[in-house]
Each structure stands twice: as C-alpha cells, then as structure tokens.
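A single protein chain has been omitted from the complex, and every remaining protein chain is retained in its original position.
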Amino acid sequence: MITQWFFSHVDRRGGIVITLLVAIAVLVPLSNLLLPATSPFHVPTYLVSLIGKYLTYAMLAVALDLVWGFCGILSLGHGAFFALGGYAMGMYLMRQIGARGVYADPVLPDFMVFLNWKELPWFWYGFDSFWFAALMVLLVPGVLAFGFGWLAFRSRVTGVYLSIITQALTYALLLAFFRNDMGFGGNNGLTDFKDILGFNIQADITRSLLFATTALFLALAVFVTSFIVRSKLGKVLVGVRDAESRMRFLGYRVDRFKLFVWTVSAMMAGVAGALYVPQVGIINPSEFEPANSIEAVIWVAVGGRGTIIGPIIGAVLVNFGKTYFTAAFPEIWLFALGALFIVVTLFLPKGILGLYGTWKSKWTDRTARNRDAVLPPVAAVRSGHTPIPEPQAAE
Amino acid sequence: MKAQDTLLYLDGVSVSFDGFRAIYNLSLVLQSGEMRAIIGPNGAGKTTMMDIITGKTRPDTGDVYFNGEVDLTKHDEAEIALLGIGRKFQKPTVFESHTVEDNLVLALSGPRSAFSTLFHRQSKDEAERIREILDTIRLHDKRDWLAANLSHGQKQWLEIGMLLAQDPKLLLVDEPVAGMTDAETAETAKLLREIAKTRSVLVVEHDMHFVRELDVKVTCLHEGTVLAEGSLDFVSNDQRVIEVYLGR
Amino acid sequence: MQFIRLLSAIFLMLGILHHAANAQTVDDATLRPLVQALAGENFDNTTKAISDLVKTGDPRVSSLLNALGGGDLYVSKADKTVFLGKRQGSDYAATDPVTGATLAPVPRSAAEKIKVNNRLRREISAAIGGLTLMSENAGERRSAAEAILKSRDPESIPLLDRAIAAENDPSIKALMSQAKAAAVLNSGSPDDAKIAAIAEVSGGNSRDALGLLTPLEGAEGPVGDAARAAISSINSELAIWNAVQNIVYGLSLGSVLLLAAIGLAITFGVMGVINMAHGEMVMIGAYTTFVVQQIIRTTAPGIFDYSLLIALPAAFMASGAIGVLIERSVIRFLYGRPLETLLATWGISLVLQQAIRSWFGASNVQVGNPSWMAGSFDLGPLTLTWSRLWIIVFALSVFAILQLVLKKTMLGLRMRAVTQNRRMAASMGIRTPWVDALTFGLGSGIAGIAGVALSQIDNVSPNLGQGYIIDSFMVVVFGGVGNLWGTLVGAMSLGIANKFLEPFAGAVLGKILVLVLIILFIQKRPRGLFALKGRAIEA
Partner (left out) sequence: MFTLPARFIGTLAAAAIGASLAMSPASAADDTIKVGILHSLSGTMAISETTLKDTMLFLIEEQNKKGGILGKKLEAVVVDPASDWPLFAEKARQLIEQDKVAAVFGCWTSSSRKSVLPVFEELNSLLFYPVQYEGEESSRNVFYTGAAPNQQAIPAVDYLAKEEGVERWVLAGTDYVYPQTTNKILKAYLNAKGVKDEDIMINYTPFGHSDWQTIVSDIKKFGSAGKKTAVVSTINGDANVPFYKELANQGIKAEDIPVVAFSVGEEELAGLDTKPLVGHLAAWNYFQSVDADVNADFIKEWHTYIKNDKRVTNDPMEATFIGFNMWVKAVEAAGTTDSGAVIDSIVGVSVPNLSGGSSTMMPNHHITKPVLIGEVQDDGQFDIVYQTPGLVVGDEWSDYLPGSKDLISDWRKPMACGNFNVASGKCGGVTN
C-alpha cells in the first residue's frame, strides 16, 4: 500500500536509485564493521567517510538541480545554505564538547575562551539540544532562502542578475563568518568535535551510522525531488523554466512557485551540510567560497541537469576525480579537472545523463508518433530537435 | 457610455515608451458575448493594447475595466488571467518540453496555488474536459507528442486549446492564422466562431480574408488610436483607412 | 629614555655647530679615529661616534654621514679599517673615507657593511640637517629644514633665525619658519612666542600642524587655549578634506574595478558569455608585463621607464590572442547556451592558472613601478599617489577608446549588429564567426591591458585573476548587462560607496555592506543600473 503509493510518485530510475541507496546504506556499514580488514569486500573506514562525504555533496547537487534543472533558477550561492546547515550542526557538536575543551570551560567553546569572551552569545543558546540544532538545520537556510527569494522573485529578478546576487549573498556570508567577532570561530571555524548523540564521533560504528544516515537522507531527497517533479507543480516549474511569462498569462503566480521550490531546495542543501560536518570533522567559512557553489553547479552540469540522478553521478564523479587526481598527480591535476569540464561541455552538452535522456525521450516520442501512424511532415523535419530545451536562466 | 454592463471597457487610454506614443487616447468597448476583430497596419498598437488589457503594460492614463467593475490597471498578469481573460500570443508559445496533454493540464482552470498543484490528482471531469478540448482542436491523436514536435499550425491550435482549457470569459487572440495554410486558416475561423458562441473574443489580424470569414464588427487602429469602427465593408470603404493601408 | 639621549646628543652637537659659523677643518689624524669609531659593536657607540664627528664641524663629515646612511661605509673583517666601498663584481672598490685616496679593492667576503638602523638614519639626517642648513645647495637646505622640522630641536632656533634671514628661496624660507615654529613649541620659549608659533604652524600642512599642536592640547593658560582653538579649526578643516579624500580614493578604487570589469563588460555583457576565465586574462596581462620588464632589465635597462608602454600592446596581443583561441576552440560551440560557457570557461580558468603556476612558479613575481608612477604628491593635507592617479586616467581612457571602437568603427558596428540580431547580421553578409572571435578577443585584450595596470598596485601571482572575478561580475551586473556606461557608473559608485563605508564600518564590514546594497539595489532595478531597452542581451 505504502510502497505502491511510493512508487506511484517516482519513476523507474528514481525507484532504482532509492533502492540502491538504501542497499548501500545497509551493506557498506555492515562490511566495514563485520568483515575482517583482510576480506576483499571490506570497506575501510577511510572509504566510508569519503563516500559519505561524496553523498552529502550529491545531496547538495540534487537540491541545486531542483531549482536549476527543473525551474531554471541558476543559483551560484547554494553553498551558503549547505554551509549554514553545517554550522548549525557544528554548533551542536561544539556544545557537546562541554568541559572536554582545552580550557575545560563547561559552556564556552575554546575559541570563545581564548578570545576572552565572558558568556555565550544569545545565538548559541539551545544548540546543546540536538533537536533544536536539527530544527535550525532546516530553519536557518530555509528562512534565509525564503526572505531572499521573497524579495528577488517578487521583484522578478531573473537570469544572471539572480545568479550574481546569489553569489553576492554567499560572498557576503563568507566575509562575515571570517570575522572572529561573529562568534563562529573565525576562519578556523568549528572543529575538534568529540561526540554526536553520545556516540564518539571517531568510532567506526559512528562513522558507519553517519554514512547510513547520509545515504538514507539522500534517498529521501531523491524521493522528495521526484515527488515534486512528477506532481502537477513539477509541470508548472518546467513551464516556468521554459516560458515564464506564458505561465503568468495562464494565471500562475510564478513568484510563489519559485519561492516554494527555492526554499525546499535550500533546506535540502542545509541538511546535506549538516550531514557533511560530522563526517569531515570541521566546518569553516571556506564552505561559503563562491567557488564552491560554482563547483556544485558544475557537478550538476556534468551529471546532467533536469534529471534527478544526474546530479548524484556528477557530484560523485567529479569529487572522486578530485580525490584521485590530487593524490595521483598533485602537480598537474588542475589540468585534468579543467579539461574534464571543457570536454563535458563540448561533447556531452547535457551531461552524462543528457546523452541518455536525449536518446530516450526522442525514442518515446518517436514511438508515440509511429503509434499515431500519421507522421506530420514538420515533425519529421524537426525530429532532430532535442526535446529537452536548455533550461534558460532567463526567459 | 458607462463602464457598467460592458465586458471590456477602455477609455482614453494612452501609453508611451520613452517618447514614442504606442497608444494614444484609445477607447474601445466590448459587450459580453461579442467577437471583435482589430485590424490595423504594423505599429498601430494592437499588441500594446493587449499588453495593457492583460496587465503586462501599465497605461500612463485612462481607464481599463473588465466586467464593468474590475479595474485591470490594478492587477498583474496572473490575477487578470484568473479573472477570466485568456491571451494567445502572436508567436505561438507552448511548453515545448511538455506533451500536448500536459500543456492542456497546465492551462486547465482550477486551483493555482503551489500546494494544491503539489498534491493535485487528475479528476474524472478534468480528464473529460481535456478529451473534449483535444477533439475541438483536433489534436486528439497527438496527445502524447512533445509540443516541440508539433507543426506551426498545430501549435497555434494547441495554444487556442489552452485558452479554452483556461475557460476565460474573454479571449484575446493575436494573429491566430499567421503562417497558416489556407485550409488551416479556414479551420481556425470556424473554430473561433464556435468559441465565440460561448465567450467574448478579441481577434487581432492582418489577414483580410480571415477577418471577412469571421464576419464580425471590425475596429481599425492607427498610431495607437481608433481610426474607424463598424462592419468590415464599412471600415474598408473609410477614406482614412484606405489612406493608412495604401499610403498617400 | 633612548630617545631622549639621542635628542640630547643632537642638541649638544648643534649647540657647538652654531658657534662655528664657517666650519673649521681638523687634520686627518684627529678625524680618522672618530671615523673608525663608527664601526662600533652596537648602535649606541655608533651614535656617539656620529655626534663626535659632528662636533669637529669638518666639511667632510656631512658626506661621510651620507655615505654611512646610504650603507656605503664598510669595515674590513681583517684589520677593522673603515672604508668607502662600491660593489664591483665580487669586490668592493675601496676609497679612504678621510683622505679620499683610492685603496686596493677588498673582496666582498672580507668586509662587512657598517650596520645602520632606523634610529641611526634619523640621527644622521638630523645631524646633516644641522650641518647643511647654511649650505650652498638649495636641495640640501630644504632637506635640512625638513630634518629639523622632524627633530623639533629648540637648540637649533638661533641657527634657524640666521638661516631664515639669509634664505632667499621663499618656499624654503617658509619651510624653515615652520621648522622654527615647531622648535619653539618644543622649547621653553615665552608664551607670546609660542602663540605666534601656533599661528605659524596652523598655516602649514594641517596634518603636520595637528601633530605639533596635540602635545600642547593639555597645556593651561593662553598657549593651551590658542592650541585648542587652532586644533579645533584644523579639525573642522580636515573633516571636509576627509570627504574629499573618500571621493578621490573611491574614484581610484572605482577605476580599478572598472579596469577589472571592462573586459568582462564585452565578453559577458555584450556577448553573453559567462566568462569565468576573465580573471585569468587579467592575470596573463600582468605576467606579460613581468616578462616585458624582465627582457628590458636584461637587455635595455635604460628604457625601463617605458616598460609599461611596451607592455600595453604586448599584453593586449597576448590576452587577445588567447581570447581568440578560446573563442574558436570552445566558446563558439556554445552560443545560445550561456550556462555551458560558465562550465567551460571555469575549466579554462583552472587550466590557465595551473599553466602559469607550472611555468612561472607559484610565488609572486616582481613587477616594478617606473619612476613616473612611484611616489605621491600632496593635495591639501591629502596624499595622492601617482600610481593611483595614473590608473584613474588610464581606466577612463581605456573606457573612452573602447566606446570609440564600438561606436565609430566598422568592427564595432558589426559587433553590435551581430549581438543584436545574429541571423539578420549573417544574412546581411557579416561573417558572424569572425566578428565573434574578434569581439571575444577584444574583451580579453582589454582584460590584458587591465592586467598591466593592476600589476602596478597588486601582487602578480597565479591567483591574481581569482581576486577580481567576483567583483567584476558584480560591477557588470550592477551597472546593467550589455551597457558600457552602466559598467563605468557601476564601478565608480561601488568604489565610492566602499570608501565612504570603510572609515566607520571598517574594511571588512564595509565590503559586506556593499554586497548587501547590491542585492537590495537589484530588487529595485532587476535589470541593473542602466537597463538595456528592448531585448536585453543576457544569459
């Protein structure tokens, strides 16, 4: 019943991805914990957290694709929401350290002690409770995105203008979080975490659980995305992407739709960030770097935007590439990475999945026409046309 | 004449874009159930007039009333659309990456809020209405096609179909037969007359044959203001109209 | 305490000096040990040696001290003799500091420079000041007066009086009376003299005056009142100047932004390519400057001052050529797909950065300022640096030239035609691919010459471009995509806004505020400052 409802809202691809994610959520931890290190199927802890990290990136990519791929809003500042979610989680983890900090101050995090702060700033209250922090992981990015989006979409800021102000947003946050006076640990950020929900954050079991959680949340993200995309709202979004003003003349309040999906996406990014921090062990302002947000865009593009699993593939591939190249040819790896981006744009304009997507939808479309026997001359002529048009940053 | 008991009421409307007067002191009244053809040379302000009615452009001066009481200058595109004014663009704009059917689904009248669309499931009579419209616009057998692959004429029709799905009180149709074969043109005329039985229609068109086929009251615009109004024969015999079209 | 001692040392020697109006010479035998003493173990000994030398009042002393200050005095490790040295390959060409006789060259390893630190330099200049106040050479007299203006030594008042009486160059005279006033304020002179002095200094450069008067602020009696009055009037004057300063500095910052952004205004603004490699084009321009200067340094050091003039076309060519290359090999496949250009150009920027890094190394390279760009001049109490001024001029002229190219030349006409309606232009027989390549090349080339200018104020490293790319996009978008005037106004207003915020918000908060302002501004003008009429060219 539930499963049936579930599958009614995701296509086959989505279904398979979700099942796959659930599978690794179970298998990887098991192999890491139970199998002996000698076994060929043993996944070392190092890989567990590494892939875990990739998956959080993948989640960020999915969130970004929801607004860019399906609604044509190119955000160059999604890293900001990711980082904010991360900071919310980081603040919880800081509070968990308690008196185990180097200065053994029961309340104040170390960086506050050596900056000689007397008491906890108000915005740190409540973060000793996991659930409050978890709430903030959703609320902080959500509220920021809502406020920002409400302004921007209402006054019909579109295209590069929107992209650039999202970049301005993350850049401003970067500078702000660098400042020690902000009370977020300056450029060193938050680190040296001890435990999460009572589990020692460095224990293999914790890492495995974090990994599993990440995989499951990614599965959830995939489900939510495909639910949205397959609903009538999803159709509206694609309509907005392709012909925004037409949508208005049909009586849709485009700004509200954008605002909705924008906020959802921001929250998704926030959750990704929150899962990222305990696995990486540090959160600092560099996460706000505009370059990071641009990289996220690139993951999506590489994987194939406007698809649900393209971003996942892109994020994992690019980051794996980064991990591999920086170790294999540290001196020249940037050439490889740069070349990858150029090649992908030139030869896989719609990303790795795009190839497939193009081919598939052409196929279905043609079968539809063949079934309809009559092949209109125009359609025949234009059959070379790729049915997935460019998501335009502006109409 | 008063705004009451009219469907569309424009009075003394003027708008200019940095100096250039697109519309000047334009007045036009449309009774409910009426079909009106607007003719006029390029730059006569036909499209601008539609922009004003649909809220895309705000007039500098003048009143624009719908249903006698609604001041259209106070609403934006979406609201006006919901009031029951549908618009078809000169260049057919359909959602190319959606199928014919989905295009109609999107246009179909009904709740437009984000959440209602998120959890929307298609009801029986919605399906029924879509079937009807597909028949009316003769695209029934192509419902699964991506709109991108329709011929130009088919797109024009699909857009008209979307208008119907919107179920508006007033249709604004901008050059519906541009680039259509004669056969298609005739078909379209028939279609529009059919529609006009239940709704008011404002058609902007160059093609005189087509206007003649519609055989309705004609308003001729020139330089943003009404030059002549009446039956096509009356208008086309008007001296100034002839000058405008044939030049001095 | 150290400071007082050094002052007293100077008092002493100057005290003696002005007895000896026309300096008498001493024989070499007495001078030599004093010179030898300069090579003392620590700075205190050297200080003493200096004052002893000055006491002799021998004319050779001033040149000796100059040599010491200039680091031309060496002491041989072997026999500890002090000599005047000049680098000559691996040797020092040595001359006797006392007799001026040429000595046998000393190998560099066998001698070491007599160490001089800031304190010694100050004492030397003060001492020389005392010695050369009556000198024949106007330049020396001027620097002497300046030296006293800094040391503010009461003992030199009578000396100054005579110097002023003798002086006939008005500007130096003014300087001397400034110096005297300063000295008076620093002395135990009677109140009326001091009050006169206060009036005197208030007439001069207001910031120096402030420096001279603040110590008296606390003083009671008429002097204190006069001082306080003078200070407040100076402060009110300075307040106005601060506003002026913010504007001038803002313009200079603005023109830097303009330079960085103007190339982008073409590749991105006009062509719609989200050109993430723009910063690297600037970087290449800067590195071209470096290469040009290297060549000049090695081949023709004489023309170093013109290095930038040579670098400009070179940088334009280098960046422009690379731009054309990029356009032909990558961008041209992406027209109508602006977002792909973001991806590809980002990749290109990574490659270019790494290329430069592998070629020139990761660390900064040194790009020198030609003499005409070094130094500064005073505008009232403001100090404006030549480099900044030139950059303002340069930025504006680049802008003007670009406008001409776009508006008046055939190429410009075609560019506008192509960007406005590609198909139409093509059907009119314009070879659009050719125009595209040239346009992108032009944009990149402009970025290149911007790099030449920026190399003068910023460090030249593989990261140079990254530092400017974000600001550039902000400027172009803020000004309104596809509108050069927008870019100009945008850059200048952002620059000035930044400079007005900086004083009270601090540099960091100031920058943040500017970003927030941009975000809010875009809400009001969703198409930027100068929205393009009709169909805006944009991604």
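By written order: A, B and C. Residues from 1 in each chain.
Please note the rule applied: contacts are C-beta pairs under 8 Å (C-beta built on N, C-alpha and C of every residue); 3 or more make two chains touch, one makes a residue touch a chain.
Every value quoted in this text rests on a predicted model; they were computed, and no experiment measured them.
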item	value
Partner chains on view for the chain not depicted	A, C
Identified contact with the non-displayed chain, of A:Ala25, A:Leu50 or A:Ala266	A:Leu50
Candidates C:Ser156, C:Ser461 or C:Ser493 - the one touching the absent chain	C:Ser461
Touching the absent chain when the full complex is considered, from C:Leu212, C:Leu352, C:Ala437 or C:Ala497	C:Leu212
From C:Gly40, C:Gly224 or C:Gly506, residue that would touch the chain that is not displayed	C:Gly506
From A:Asn180, A:Thr213 or A:Ser231, residue that would touch the chain that is not displayed	A:Asn180
Interface with the undisplayed chain - residues on chain C	2-3, 6, 43, 113, 115, 117-119, 121-122, 125, 150, 207-208, 210-212, 214-215, 245-246, 249, 252-253, 256, 353-354, 357, 361-366, 368-369, 374-376, 382-383, 385-388, 456-463, 466-467, 498-499, 502-503, 506-508, 511
Residue ranges of chain A at the interface with the undisplayed chain	12-13, 16-17, 20, 24, 43-47, 49-51, 53-54, 99-105, 110-111, 113-116, 175, 178-180, 185-189, 191-193, 202, 280-282, 284, 286-287, 309, 312-313, 316-317, 320, 322-324, 326-328, 330-331, 333-334, 353, 356
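The rule we apply is simple: only the chains that are shown with their structure count from here on.
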item	value
Chain A and chain C: spacing of chain centres that average the CA atoms, whole Å	45
Whole-Å gap separating chain B and chain C, where each centre is the average of the chain's CA atoms	66
Set of chain C residues in contact with two or more other chains	none
Multi-partner residues of chain B (at least 2 other chains)	none
List of chain B residues in touch with chain A within their complex	54, 56, 76-79, 81-82, 86-87, 89, 93-98, 102, 105-107, 112-114, 117-120, 141-142, 144-146, 148-152, 154, 162, 166
Chain A residues within the chain B interface of the complex	228, 231-233, 235-236, 238-239, 242-243, 245-254, 256-257, 260, 361, 365, 368-369, 372, 374, 376-379, 382-383, 385, 387-389
Chain C residues within the chain A interface of the complex	268, 274, 276, 330, 333-334, 336-344, 346-351, 353-355, 358, 466, 470, 473-474, 477, 481, 508-509, 511-512, 515-516, 518-520, 522-524, 526-528, 538-539
